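Quick one: the structure is below, questions incoming.
The other protein chains are all here in position, but one chain of the complex has been omitted.
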Amino acid sequence: DLFSKSLFLAASYTDSSDDEASPRDKTQINSKGSSDFCVKNIKQAEFGRREIEIAEQDMLALIALRKRAQGEKPLAGAKIVGCTHITAQTAVLIETLVALGAQCRWTACNIYSTQNEVASALSEAGVAVFAWKGESEDDFWWCIDRCVNMEDWQPNMILDDGGDLTHWVYKKYTNVFKKIRGIVEESVTGVHRLYQLSKAGKLCVPAMNVNDSVTKQKFDNLYCCRESILDGLKRTTDVMFGGKQVVICGYGEVGKGCCAALKALGAIVYITEIDPICALQACMDGFRVVKLNEVIRQVDVVITCTGNKNVVIREHLDRMKNGCIVCNMGHSNTEIDVTSLRTPELTWERVRSQVDHVIWPDGKRVVLLAEGRLLNLSCSTVPTFVLSITATTQALALIELYNAPEGRYKQDVYLLPKKMDEYVASLHLPSFDAHLTELSDEQAKYLGLNKNGPFKPNYYR
Amino acid sequence: DLFSKSLFLAASYTDSSDDEASPRDKTQINSKGSSDFCVKNIKQAEFGRREIEIAEQDMLALIALRKRAQGEKPLAGAKIVGCTHITAQTAVLIETLVALGAQCRWTACNIYSTQNEVASALSEAGVAVFAWKGESEDDFWWCIDRCVNMEDWQPNMILDDGGDLTHWVYKKYTNVFKKIRGIVEESVTGVHRLYQLSKAGKLCVPAMNVNDSVTKQKFDNLYCCRESILDGLKRTTDVMFGGKQVVICGYGEVGKGCCAALKALGAIVYITEIDPICALQACMDGFRVVKLNEVIRQVDVVITCTGNKNVVIREHLDRMKNGCIVCNMGHSNTEIDVTSLRTPELTWERVRSQVDHVIWPDGKRVVLLAEGRLLNLSCSTVPTFVLSITATTQALALIELYNAPEGRYKQDVYLLPKKMDEYVASLHLPSFDAHLTELSDEQAKYLGLNKNGPFKPNYYR
Amino acid sequence: DLFSKSLFLAASYTDSSDDEASPRDKTQINSKGSSDFCVKNIKQAEFGRREIEIAEQDMLALIALRKRAQGEKPLAGAKIVGCTHITAQTAVLIETLVALGAQCRWTACNIYSTQNEVASALSEAGVAVFAWKGESEDDFWWCIDRCVNMEDWQPNMILDDGGDLTHWVYKKYTNVFKKIRGIVEESVTGVHRLYQLSKAGKLCVPAMNVNDSVTKQKFDNLYCCRESILDGLKRTTDVMFGGKQVVICGYGEVGKGCCAALKALGAIVYITEIDPICALQACMDGFRVVKLNEVIRQVDVVITCTGNKNVVIREHLDRMKNGCIVCNMGHSNTEIDVTSLRTPELTWERVRSQVDHVIWPDGKRVVLLAEGRLLNLSCSTVPTFVLSITATTQALALIELYNAPEGRYKQDVYLLPKKMDEYVASLHLPSFDAHLTELSDEQAKYLGLNKNGPFKPNYYR
Partner (left out) sequence: DLFSKSLFLAASYTDSSDDEASPRDKTQINSKGSSDFCVKNIKQAEFGRREIEIAEQDMLALIALRKRAQGEKPLAGAKIVGCTHITAQTAVLIETLVALGAQCRWTACNIYSTQNEVASALSEAGVAVFAWKGESEDDFWWCIDRCVNMEDWQPNMILDDGGDLTHWVYKKYTNVFKKIRGIVEESVTGVHRLYQLSKAGKLCVPAMNVNDSVTKQKFDNLYCCRESILDGLKRTTDVMFGGKQVVICGYGEVGKGCCAALKALGAIVYITEIDPICALQACMDGFRVVKLNEVIRQVDVVITCTGNKNVVIREHLDRMKNGCIVCNMGHSNTEIDVTSLRTPELTWERVRSQVDHVIWPDGKRVVLLAEGRLLNLSCSTVPTFVLSITATTQALALIELYNAPEGRYKQDVYLLPKKMDEYVASLHLPSFDAHLTELSDEQAKYLGLNKNGPFKPNYYR
């Protein structure tokens, strides 16, 4: 997911302290006298605070949410354990939850992704954070446990990214788990685990899948990829787009974003598709729909966006012309059969970070980016605005689950209600100085809608 | 619906015979000796045949369908009564149904829209057609009745456009109605009537709503409007698009089409929206989202695409600048409050067909197109390709309902199955010389899909 | 030229009076008692006045010119004879010249193009107009002569469109010609004749070629064609642009305009070029550069924009696919070898005004538009705004030549000075509510420019 990426890059700015002692072995205390946290170095709090403040400037939706909802403290009484990447952007989310009335304990969903200074700033501000960059496997589970295992404090909400925290509570603290009011999960993997639990009849708590909300999907796929395809290609290869022939495999949202950007900058784009409805859209948008083999000898760039496996195979790679760039913008690293390139007759040459030249015996070079992993996560950054969409969606899902009247949600996995999805969008409109029109009573009646939405049926994409 | 328009324009090419006698009073016989039809003048058949042949050249999907399905005659035994506009394009549909094994009897869904020569050509070819241009109300129902009321022939399928035929059979021939295997309805109105019947528990036959199929919707709205907004404005006003300031009310599929076209030709486009998700999309697509009042004084063109009522009201019209063009691309003629302009102090001047200047006392002129009715139906044409999408969808819906195993469809209103929707799309790909990629067995398994589709879930848009 | 077109269309709205008498045989007198004019029917003046008033609304640059320059009457003493199409737009120009102090006598440059009502309105207002729709060849020269041949009035300026008036004065009234202060010529043909006269050493008067001014060229070619290619194709063929494969021969300004519009609407565009610099631009703009033969079998539309001859020849036409549309947007009717299609084995079928189907023995149809003449002049309209650019350029050229100090212009053909060209542009900015930035003294000095322009060197395009 995109959070991983942001933290990864952000983390790289973090100084890696020389202090080799494990945080678990240190006794630290914040300025208010609390020691209920475990971070690398509480003294880095000031620097972390500044990072959080900068992030706040691009996460105005959460700031607005604090203001709008503050009077009513919609999360008063909520005890949230969270397990996410710990970055400046997450910190803005956590402090928003606190401002709305919640108590929070937090840990990291990835052993490398914690921004130590941010963890310190949160701990200094009173949030119990257990996380540092470079945890061991054992540290990882120890931190999760420290979040949950308290004598006089029992969580009633879970915010998870990947499902590890959920799993831990489900397995180790069954009684706690049963009393949870709701789980909010943001990753594809975590959502998958929830659906399996549900299918097995073991999910005794309502859960919300925020990964598939309309607004989040549009930003993660269409809008984000429209920019990151250009950014990722430029940073890795300095390629000039004008006049380049590009084949894009897959014309879903990701493919549409990539095509629009490249076409706009003067590339000639071909599409491959398996779905005739998407193929017909590609035609009407001005792209030739071809089979990969028809154009593989002539193209300068090959981009996969299918979610499928082995879309680009050795046979295609053998036929590419010298200098052809190959990369993946799809949902996994299976789209390009990179394994097929690990054969003796081919030479691999790492020419830059994330850029390999694979060299054929005749000297032909194919330029492989990020070894076939996701280009936009490996070679470009994710704008804070996109992260703001995700964080706001998470916050609203927590509010919804926590405040929902008995019976609205059963022991199942839900999508974010349309109305909340629309609310996420509306909180981001001020960034664009966009002014929404309100329905008159007469118009709302004519359309059979509530004036405050939802404005579209649930199946609307 | 768009069929109306096509017939309307096509009809205008038809010579209006001087022969004033009602077809009902004439005895006509075709070259095969049959008199089971009632049209204006069977002698015009040859001219109508030529029109049909020309239409066939742009309806290759139906021709392909004839070829692909012919061996198996999937409509063998089907006895279809149809009530649609009778145009060259419909004729291609009807003759496709016949080629697939059906027997057809046909009448017109509109008293003005019949192309007499085409009706003659169909009758000459053996289809029992009861329709002519300029029917009276009484003629209209007489024709419908003649289609259904046969001694030794009972229909088992209905293809309707507007619901009049369905209603007639339901009311007058209850026993026939009960034995109908399926109804295919293409209009918004007809679909609405079917849903009401279903809600009332009176629909004893499965019905298919082809109006809302994905492929048809994309073409009727996004793609068709993208072209017809330019065409409609040019034909009526000769306006230069470059540099014009335009406000478009509504950023749904129709609005998106209009915006894309006008922006591409150098107009500066503003959007109004009530739905924050659509508004956010408008922002990301590069449009300022405003309230109508913010820009109404400065814009050169106002276009409504909302499906709402009174979006442009007298207050807005009063504030427009001299020469401002106002038109409607939405779903009904309620969007502009034209009635509010029928006041004594304003002068109306008809400057061209479909173009009125409404003149304020100070001399200001507002240019109102099509009196607020749909611009694309009134002032531009519908490409045959779009009609081909609709006709193919109708044909496949008939095949599906007729061949569905017992129990697949109950006494309800259904959307076209995704797979058939995809098939409609695939039949139109050859027009673009587009080549679809096929899944390998391994890929299909990985994705959990059948190799032949459907490729997307039913809710996919 | 574009004026021709505007008049042609406008003329079609003109009622063709039943009065068959030649205007030359009638005695007419306007309301001020003058009979120094010859038009179809002076009583139509009121209707013509209304047409002029409507045209004024889109020619704000000329209206602004009247206001800005009026105090000084820069054309006081100017006696202008003009020979142009006589349309509402020309009338706005003529009345602007009068407002600026000039006396005008006017005749038509084309025997069909006069809007009779406008000629009447001008005559009623005191301009001596000699023109009507449907003049004979003899009438044509008689009218020109009546403009020039006055006892007590000698012209000192000529505004010409085609060079006929100039030629007549040069040949018949040599003494008058010698005293002319300046000639302004707007057509390619007329400019060519002037250059030849100059080359032959016989041009004893300064002349200004307004056809090649930068602003006028951009509008006549790039901006106008960007819109008229769509308009022309739609009005004649109702073709859907989305997904169509189009080859455009020539990537000059006209070609660039056509390509941009068609690409924006979803067509796939190929380019042919002879000039590598233009070809390279086409590549960088995202078009494949091909030889015509490479794509002729697959394209749906062929458009010529070269200024060359025999770009599309019979061999190409023979290879086109069924239904291929062929048209010309270039500078003459030589680009498509239409003559080669006049052979016995091909059948021509006129299916609409300006649309012929040429039918091969195997039934293949090629759709030929306007018989290879200019599509935008034959099948679409020219926006008044484009005509305003031309008319303003003409007015400023007259002012410049009339007021230039002795010696600035010699007996040669000149381009409009950059500064006047910029002035034409600046007079049209208010239509777009565009606000120009002014240089500070410091900036002007830094750039070595006068604060009022010219801002670019003369060779700037």
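Going in written order, the chains are labelled A, B and C, and every chain counts its residues from 1.
Criterion: a residue touches a chain if its C-beta (ideal position, glycine included) is under 8 Å from a C-beta of that chain, and two chains touch if they have at least 3 such contacts.
Worth saying up front: this structure is predicted, and the values here are computed from it rather than measured.
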Checklist line | Chains shown that the absent chain touches, full complex | finding: A, B, C
Notebook entry, point to check: In the full complex, which of B:37, B:106 or B:287 touches the chain missing from this view?
Noted result: B:287
Check: With respect to the chain omitted from the figure, which of C:75, C:225, C:289 or C:397 is a touching residue?
Finding: C:289
Next item on the list: Have a look at C:174, C:310, C:347 or C:411 and name the one touching the chain we're not showing.
Entry: C:310
Checklist line | Residues of chain A in contact with the chain not shown | finding: 57-58, 223, 226-227, 230-231, 234-235, 238-243, 245, 260-261, 264-266, 298, 322-323, 365, 380-381, 383-386, 431-433
Checklist line | Interface with the unshown chain - residue positions in chain B | finding: 242-243, 263, 265-268, 283-288
Item checked: Footprint left on chain C by the chain that the document does not show -> 214-215, 218, 223, 272-277, 279-284, 288-292, 294, 307-311, 334, 421-423, 425-426, 428-429, 432-440, 442-443, 446-447, 453, 455-456, 459-461
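In the analysis below, only the chains that are shown with their structure count from here on.
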Margin query: Suppose you list every residue number at the chain B-chain C interface; are over half of them used by both chains (same) or under half (different)?
Written below: same
Margin query: Taking the mean of each chain's Cα atoms, which chain ends up nearest the overall Cα mean?
Written below: B
Next item on the list: For chain A and chain C, let me know how many angstrom lie between their CA-based centres, rounded off.
Entry: 58
Check: chain B: which residues touch two or more other chains?
Finding: 223, 432-433
